[in-house]
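Take a look at the following structure, please.
Here the complex is missing a single protein chain, while all its other protein chains stay put.
Chains here go by letter, A, B and C, matching the order in which they are written, and residues are numbered from 1 within each.
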Amino acid sequence: MVPLVLYVLLASAMFTIGLYGLLTQRNGIKLMMCVEILLNSANINLVAFSAYLPNANGQVFALFSIALAAAEAGVGFAILIVLYRLYGTIDLDNINALRW
Amino acid sequence: MIDNAISLMIAIPLIAAVVAFLNGKAAKYVALIGSLVPLAISLQMFQEFDKTSNAMQFVESYDWVPAIGVKYTVGVDGIGLPLILLSTIVSILVVVYSWGEEKRSNQFFALLLLNEVGVLGVFTALDFFLFYIFWEIVLIPMFFLIGIWGGPRKDYAAIKFFIYTHVASLIMLLSIFALYFSYRTPEGLRTFDMLTLLEATGDSAIFSPMLLNVIFIGLLFGFLVKMPAVPFHTWLPDAHVEAPTAGSVLLAALLLKMGGYGLFRIVMPMLPNVSTHYITLMAIIGVVSIVYGGFLALSQKDLKKMVAYSSVSHMGYVLLGAGALSVLSVQGAMFQQFSHGLITCVLFMSAGTIQHTAGTRIISELGGLADRMPKFAVLMMAGFMASLGLPGMCGFVAELSVLAGSYENLPIYVLITIFGGIAVTAGYHLWAMQKVMFGPILKKYLDLKDPHSYEILSMSILVLLIIYFGVQPATITDIMGVAAEPLVEPFIAVAATGVI
Amino acid sequence: MYQDYAYLIVGLPILAFVLTIFLGWHLPKGGGFITVLATFAGFILSFGIFKEIYPNDEIVHQSMHWFASFNAGILIDPLAIVMLLMVTFVCTMIHTYALGYMEGDPGMARYFAEAGLFTAAMLGLVFSDNLLQLFIFWELVGLCSYLLIGFWYRKPSAASAAKKAFLVTRVGDVMFLAGIILLYTNMVKLNLVLPEGAYLLQFQTIYDSLTLIPPDQLTWIAVLLFGGAVGKSGQFPLHVWLPDAMEGPTTVSAMIHAATMVTAGVYLVARMFPLFYAAPNGLMIVAYVGAFTALFAATMGLVMFDIKRVLAYSTVSQLGYMMAGLGVGAAMGAFSVGVSMFHLIGHSFFKALLFLCAGSVIHAVGTNDMREMGGVLKHMKWTGLTMLAGSLTLAGFPLTTGFFSKDEIIVTAYEHGAMGFGWLPYVFAIVAALLTAIYTFRLWFLTFDGEARSDYHKHESPWIMLGPLVILALFALFMGMPTQENFYHYVGNNFEHYGVDFDELAVIGGHHVEHAAHVHEPFIIKILPIIIGVGGIIIAALFYSRWKRFDPGMVTSEGDPLRKILLKRYYQNEIYTLWFAEKVVYGIALVSNMIDLKIIDGTVNKISAISVGFGGSLRKIQTGVIQNYLTAVVLGLAVLLILIQLASMGVAI
Partner (left out) sequence: MTLGFGDYLSLLGAEALLTGLALLMIMIGLFTKNKNLMGYLSLAGLVASLFLVMGADMTKGSIFYGTMEVDALSQFFKLVFVAVALIVVMAALSRYKDSPAQDEFYVLLLFATVGMMVVASSIDIVTLFIGFELASLSTYAMAAFDREKQNLEAAMKYFIFGSVSSAMMLFGFSLLYGLSGTTKLAEIAAASVESMGPATLVALLFVVAGFGFKMALVPFHMWAPDTYEGSPTIVTAFLAAGSKKMGFVAAFKVLFIALVALSFEWYMAFAILVAITMTLGNVVAIWQKSVKRMLAYSSVAYAGYIAIAFVVVGAANSGGLDLAVAQNGLASGLMLILGHAFMKTGAFIAAAVVGYMALSEGRKNPDDLEQYAGLGRRAPITAFCMLIFLFSLSGIPPTAGFIGKFMLWGSAIDSGLVWLAVLFALNSALSLYYYLRVIMYMYVREPAGAKIAEPKGYVLAMVAALVVVLWIGVFPQAFVDFAYSAAAVLLH
């Protein structure tokens, strides 16, 4: 059996990668992807823990979370599409009329 | 006496304020009635007041927010009653004086009434929660009076006034909380009841000296700002300069008195339990306010600003008298509150009338107005004389009581006051009087006439009251004397040992 | 029976005040006759009371509670009754005179209202039974003085003089008030058990407790009370307002600034004489200040050309005599009160007379400047002769009232010296007497004698003005001789009514004389005042009359520094007004204002500016770029993590 710590390490690595991407990328789609990576790192955690624990709560949680992630992606893309229509770009660095 | 007299006295102006606000045309008549009724009630209360007792009278008490120990408790004793009378008298006279106000008159009169509500509430509330609510409510009408009807820098003045005094109120509130959370009733409940909490401050098992001193500082600060005492006075001249006449009158005659009232109602009962250094502190601040305020007034070019600083100077006597802790001085300090309330009305009304007739308040630009405004000149002169402490008027009685009563405990401070304050006070009053009223009339003022009869009327009534209380102070000082005794009692032994 | 209506002595003039101020505008002569009648009624009442109490040597005392530990009351004792008589009488004369003098002035009603108020206040001052009430009326007469000096308020100089008078006397009043407070506190400390109806500040109580109050406190109280008297009675150094006060109508000068109000200071010292007597050095200060003032003012009287100013300095000088007369009481005891009061009463008559005459002249001639007069006697016989009567008595011509009263003071001052209390008062007094005679007749000769030096109006005043002049002149000349001795004893024994033991007080005061034997004055001392008085008149005649032998230019010239300093009035204006008031006091005020704006309010504004400015830079964090926001979150999390980790390790944050 693969030791739990490896799963957790994997999840942490994914989380870090996602976070790094969020801080460095400008493109809206890439940011969305990074968010998905973050969510999935949590899902890996949940599933892995659940496998080592005497209950299935984590797996259920992961299922819910996957569903929610999908919905979130739907909303997110909808926003980005309209954004693109209005601004002609999804480079988020340039969209900063609201500030200060 | 009708039941619930105090509640009625507070409620009627409130209702009248709403009516006046909604009914623009009749606003001033509503305001007149709405302030006449409280006046009648307060006079009736004065009649029926047991003048030999220092217990709370006409008390009403109802549960309000029992979950946090808040009650609606109001009552009157010798500390509050004179100020209630002052409030009702001044309020109606301000309505009369402002009879000609055309600009947004419905709002104007509604605010005057709302101010009366707040002030009466402060002087009667016996629950800290209620007290604080009224204390804050008073800010609102004054803010608008300055803000809407004020002078060129009204924004600055109104906001400064509001924030400065609000900060002080909040600090006071935090101190009140410290009292509140330190004490439980025998039933184990919290209470905001003012008298209970103040009495509890004497119990060193509940309040450690350290804690009590911190609480005391907070409360004192709150009241010093309101009074205002040097160095927390700078909001006052700005507010006065910009405020309309009615606002200035209410501000100086009633709002400042709230600070003094807090001093007698809340701070002084705590004094026996805190460090005696505070007494010295109060005396020092009082004297500095008197002398420094006087010099400040002397240096002013704007008549109204001068009057404003004279308020700072005069309110210093309240602190001095309170700090001296003899029956005569405390009674004098209370009477100073009352008398300054009347006198300052005349002064601010004078400044206001000059402003709207001559079009300026800069002293050097005025001259010879007595020539065209003889009646007004007489009234203004009477006000100025009263303010500089002329015997036969109430200001003298108050200042004499404070000084004579304070000398035993605070000789140096009294001497500084006498020599540093009184002559200067006379100086700026006379100087302003000479520049404004006397000398040859300036050409541009040849068309002036005596102001409207309602202005003359309200000022005349005030002058008559000033003279009446100057000649017959006992009418009201007897009550104050009775009220002063319990405040001073704990100190008679202390003073004898020369601690102060 | 009259004494039951004693309160009306004050009440009637107040009524007159109220009536004239509201109705005077509609009455002929501004309702002046109301004031005259009220004052005259006061005189009748006073006289009635005098007749009642004089034979049995009684006093009248009525009192009621006022507020706190103070009372209001009426006390008519010998000291008070003579003042009451004098004030009501002189005021009646002056008010009558004013009916003519003020004719045609648009403010006539106001004049008589204020004059009525003044009369009331002055009378109230006199018959007060306690020090506080005395102070109250003291201030009220000050107010009336202010109002009446500034009666012609359209004239800037009048307005300014009024203010000056009020302020300078206020300085004295402040000291007076301080004295009262000091006295009151000392009395409170005694924990006296007062009998029913007695109050702390009543004179009776004060006299009774003098022996109980610490002597050093007594001295302070005496000095402070005397400070009040100095202000009110124009003693050095607070005399500067009095000459300026001549800006008011001449009747005002006569009434307030010669006959009545300015004597209040003397009256105060007389009233509190036991206290001064008991206070170590108390009387000495009074004596020296008084005598110095007498001389100092007389020197300035010598060079003035304004007829009223000469009289004003003369008044200051004579008040100095009265003070000195009281001050030398260290030697004479309460007798000196009688002496001084006698001079006070006499002076009131003749100084009122002189002022009214001057007023009559000014009224006719239309100028104050004596250089533009000359030879007025030809046109104004009655005025000139009555003024001559006044001048004679002021100069101390033998057998006139002024002669007796001033002579007695000078002699008393001699005894003061002879008994070892200091010669200076005597020296000052005798020199001042010479100068008095000189400037008085300089004035008379310059005005009435010689040739007209300008083209002035020439007509005699109406009889309503001349009548009072004649009556006053008679009193000024002939009152002294018959009443002198009785007066001294009647007033001098005033304090026996209160059981004041002067011997005991003298011990406290440190001027107890073992053998209270009467010093015998040498003959030369006795006749010296006569010589000096007559000599002075002759000197004046030699310089200024039609028998002129010398020219003033022979004694002094334009460049003479002494003359300059006198004309400049010892540079008082420069010191008091230009330097002290405008530089020092106003300077402090300006500095205070600067402190207030820059430091105190500056701090408040600075605090708000800092918090607002803080926000101004902080808002730049909000760049509007989403990645930066996320960075902030990550950084924030990291910081929080560290903080909580530290906390969990027990590090106090």
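By our rule, contacts are C-beta pairs under 8 Å (C-beta built on N, C-alpha and C of every residue); 3 or more make two chains touch, one makes a residue touch a chain.
It should be emphasised that the depicted structure is a prediction, and the values quoted were computed from it without experimental measurement.
Q: For the chain that's been dropped from view, list the shown partners it touches.
A: By the stated touch criterion, the chain not on view contacts A, B, C.
Q: Of B:38, B:147 or B:427, which residue touches the hidden chain?
A: Per the contact definition at the top, the residue touching the missing chain is B:147.
Q: Pick from B:32, B:74, B:142 or B:178: which residue touches the chain that isn't shown?
A: Final answer for the missing-chain contact: B:178.
Q: From the list B:162, B:295, B:335 or B:396, which touches the chain that is not on show?
A: From the options B:162, B:295, B:335 or B:396, the contact with the absent chain belongs to B:162.
Q: On chain C, what residues meet the omitted chain?
A: Residue positions of chain C that touch the missing chain: 608, 611-612, 614-616, 618-619, 621-622, 624, 626, 628-630, 632-633, 635-637, 640-641, 643-645, 647-648, 650, 652-653.
Q: So which bits of chain A touch the chain we can't see?
A: Answer for chain A: residues 8, 11, 15, 18, 22, 28, 31, 35, 38-39, 41-43, 45-46, 48-50, 53-55, 57-58, 60-61, 64-65, 68, 71-72, 75-76, 78-80, 82-83, 86-87, 92, 95-100 touch the chain left out.
Q: Across the whole complex, list the residues on chain B that are touched by the chain not included here.
A: Touch set of chain B with respect to the missing chain: 64-68, 129, 132-133, 136-137, 139-140, 143-144, 147-148, 154-155, 158-159, 162-163, 166-167, 170-171, 173-174, 177-178, 180-181.
One rule holds in what follows: only the chains that are shown with their structure count from here on.
Q: Would you mind pulling out the distance in Å between where the CA atoms of chain B average out and where those of chain C do?
A: Those two chain centres are 36 Å apart.
Q: Averaged over CA atoms, how far is the centre of chain A from the centre of chain B? Could you give it in whole Å?
A: Between these chains, centre-to-centre, one finds 65 Å.
Q: Report the inter-centroid distance (CA atoms only) between chain A and chain C in whole Å.
A: Each chain's C-alpha centroid was found; their separation is 96 Å.
Q: Could you check chain B for residues that touch two or more other chains and list them?
A: none
Q: So which bits of chain A are touching at least two other chains?
A: Residues of chain A touching two or more partner chains: there are none.
Q: Using the touch definition up top, name the residues of chain C that touch chain A in the complex.
A: Result: residues 619-620, 622-627, 630-631, 634 of chain C touch chain A.
Q: Quick check: in the complex, which residue numbers of chain C touch chain B?
A: For chain C paired with chain B, touching residues are 65-69, 132, 135-137, 139-140, 143, 146, 150, 153-156, 158-160, 162-163, 166-167, 170-171, 174, 177-178, 180-182, 184-185, 188-189, 581, 585-586, 588-590, 592-593, 596, 600-601, 604, 608.
Q: Help me check something: in the complex, which residues belonging to chain B touch chain C?
A: Within the complex, chain B touches chain C at residues 160, 163-164, 230-231, 233-235, 292, 295-296, 298-300, 328, 331, 368, 370-371, 385, 390-392, 396-397, 400-401, 403-404, 407-408, 411, 414-415, 418-419, 422-424, 426-427, 430-431, 433-434, 437-441, 472-474, 477-478, 481.
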